[in-house]
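Sharing a structure, written as structure tokens. Questions coming.
Here the complex is missing one protein chain, while the rest keep their positions.
Going in written order, the chains are labelled A and B, and every chain counts its residues from 1.
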Amino acid sequence: MMEVFKAVTCPVCACLCDDLEVTVDKGKIVDVKNGCAFSKSKLLNYNGKQRVLKPLIRKGNDFAEVSYDEAVKQAAKLLTEANYPLFYGWSMTSCEAIRVGIELAEEIGGVIDTTSTICHGPSTLGIQDVGLVSSTLGQVRHRADLIIYWGSNPLIAHPRHMERYTVFSKGRFQEKRKLVVVDVRETETAKKADLFIRIEPNKDFEVLQALRVLIRDDELDVEKVAGIPVATLEKLAEMMVECKFGALFFGSGLTMTEGKNRNVDAAISLIRDLNRITKFIIMPMRGHFNVTGADMVFTWQTGFPYAVDFSMGYPRYNPGETSAIDILLRQESDAALVVASDPVATLPRKAAEHLVKNPLIVVDPHMSATAKLADIVLPSTFVGIEAKGTAYRMDNVPLPLKKIVEPPTGILSDEDILSKILFEVRRLKENAS
Amino acid sequence: MISLQLKNSLKFPVTAKCISPDALQDKSLEEIEKLKIWVGNKKKELRELFKIEIRGSEREVIHVYGDLTKVRGIGAEMTMGELTIHGNTGMHLGEEMKGGKIIVYGNTGDWTGSMMKNGTIEIYGNTGNYLGAPYRGLDKGMSGGKIIVHGNVKNEAGAYMQNGIIRVYGSAGQFAGLRMKDGTIYIQKKCGERVGANMRGGKIIVQGFLKSVLPTFTIEDLRDKVKIENEEIIKEPFYLFLGDLAEDGKGKLYISKKKNPHLNFYEKFLEGEKIE
Partner (left out) sequence: MENVTVCYLDEDSMKKLGIEEGETVRISTKHGSTILKALKFHGEQPNIVFVPYSPWINNIVNPDTNGVGMPSLKGIPAEVEPVKGGHVLKLEELLRGILGSRNDGGF
């Protein structure tokens, strides 16, 4: 029997498009309407041959299939014995699972960090230094008349962002808007822009700071900034000053290049300065579907958004010191639990090497590169497809993730697996004392 | 004198704010040995990591031996005495230090002298990022005292500096003097870009090479000398820039003319002024 689920939230990127129509036939997704290519690809193909259907424990070069109880027992033992374990990932699971993960990290006295650390972590640092003038995406859709994408290529990375919230959307009070793109390369998004400014790589900070001076009609001693004639930047400054409601979206072009958090600091400072003249907001283009939710849950539970160190029994936060990549590069951790993320594929090689050198436990629905190198693999359900939960959109709006189909027989959710490990850790600790 | 000799090399981070003259001066050897410190997530006693000895009566003088790269927070909040480290140390050395002296015959980690208020830190090796800088989200860095680095510093040395002096005899990374308000930073060798970003006041002197000055600084003058501190004067021509205009700043950036011929295009603005 065919069943159509409406208003399904898409579990791919932090746009969390909540207008999908998913058709299910005999427990299998057969059609997806409204979704982008990424969305369709995930919802139609998630249950592929890379799916793990039994908990696995490494035996030499191979994995042996075991029960959840056995895998959980082993995982709890490895984590409890560790002196400085790392709990990493969290951006592709539900807030409910993240909550349990934080409790587990605290119980054990480990460091818990999210993929923010290698994406928009610097944005958070910038925000903590200078604040943030922001809004929801709905406000942008209905009111913004100037859209700027800076170091971000939504047509490729967030395919429906422009259609749902910015230049290609029709708002209630605003239908037409100007598009400005600032990037080091002429991306697909740049090709659609009314004004495209191609700057030299690693020079975003200089351009942003120069704009802060130009919007006040002050002069600069130089003729070019980052290879761009000051006259061109003056044109952009004029567009910014003259708009009624501007929105600047920035991507990893700011956070991953020289300057990192200071680039974001400069971008936010520019927007703050602009608010003396007009209305302007700024928002990071967050990546994974619940990386924003991870920030949220971390902040409620520990007071800090990511990179939280419980090793001394209370939460401490200092990216650079308590962040995953630094810990791995300094070779300080001696075990790791990776949930809903694939660090072997994404971290710098030296960091990944230290991660796999020590006991490694992976909770993931499929055989990721990290899972392939793990000691214990605990298979889980896909949140938003086979399990429900809550996720936060990039503008900090919470949305429900639905359960559309049943998971493979016996497969548990991230939340349940983590709860089991936590229960076992507490039992081990009780026995020891 | 109290001496601490590290017994074995360390793998996990150790937080040892108790290694400071203030914390140790009134304690007996036994009490010092039993001080608790965290090694990773396990609590240990100081004697498990260090061989501790007390010699003579000068209890406010501490010598620490060994590679303490993993040990954080040594000398934090110290107010007096002298702490000498014969080896490298980890992060947060002398954090919020209020007095006394720390000498390091080795390298130090990030946040050395973070939010320091007074006293002196002298490092014979290199140091990391955020020298004298504040904790995340705070807007007041070093507010007094002196930091001398004979080697190199990484990024954001003297960020949010309120007062005091930082002297670097090697090179510096990017963003030296970020958002500083007052005080002096002297860099003898090569300086990374974005020096003085968002500074509002204070003085930065770069005697070595600097690839470019931020576009938000404006040339003010060409001086034939510059004063570092007290009567110490460098007699060679320096460009004087003011900024950061992005923050309506009145910070002074002195850049060596000799080492930076590529900046001579700024001189046209000075000549223009003379014609007026």
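One rule holds for everything that comes next: a contact is a pair of C-beta atoms (placed from the backbone, for glycine too) under 8 Å apart; a residue touches a chain by one contact, two chains touch by 3 or more.
Here the structure is a predicted model, which is why all the values come from computation and not from measurement.
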item: Residue of A:S135, A:Q174 or A:T346 in touch with the missing chain, whole complex considered; value: A:T346
item: Residue of B:G90, B:G173, B:G208 or B:G251 touching the missing chain in the full complex; value: B:G173
item: Per the touch definition above, residue among B:N88, B:N107, B:N129 or B:S143 touching the missing chain; value: B:N129
item: Per the touch definition above, residue among A:P11, A:P55, A:G110 or A:G320 touching the missing chain; value: A:G320
item: Missing-partner contacts on subunit A, residue numbers; value: 58, 60-61, 117-118, 121-122, 125, 184-188, 190-191, 198, 201-202, 252-253, 255-258, 260-261, 307, 319-321, 323-326, 329, 344-353, 356-357, 369, 372-373
item: Contacts of subunit B with the absent chain, listed as residue ranges; value: 110-111, 128-130, 154-156, 173-174
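One rule holds in what follows: only the chains that are shown with their structure count from here on.
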item: Inter-chain centre distance, subunit A versus subunit B - centres from mean C-alpha coordinates, in Å; value: 34
item: Subunit B-touching residues of subunit A, taken from the complex the two chains share; value: 82-85, 108-110, 125, 128-129, 205-206, 209-210, 212-213, 218, 220-222, 225, 258-259, 262, 265-266, 269, 310-312, 317-321, 331-332, 334
item: Residue numbers on subunit B that touch subunit A, as the complex places them; value: 11-13, 15, 38-42, 70, 72, 91, 110-111, 129-130, 135-137, 139, 174-175, 178, 194, 197-198, 214-219, 244-246, 266, 269
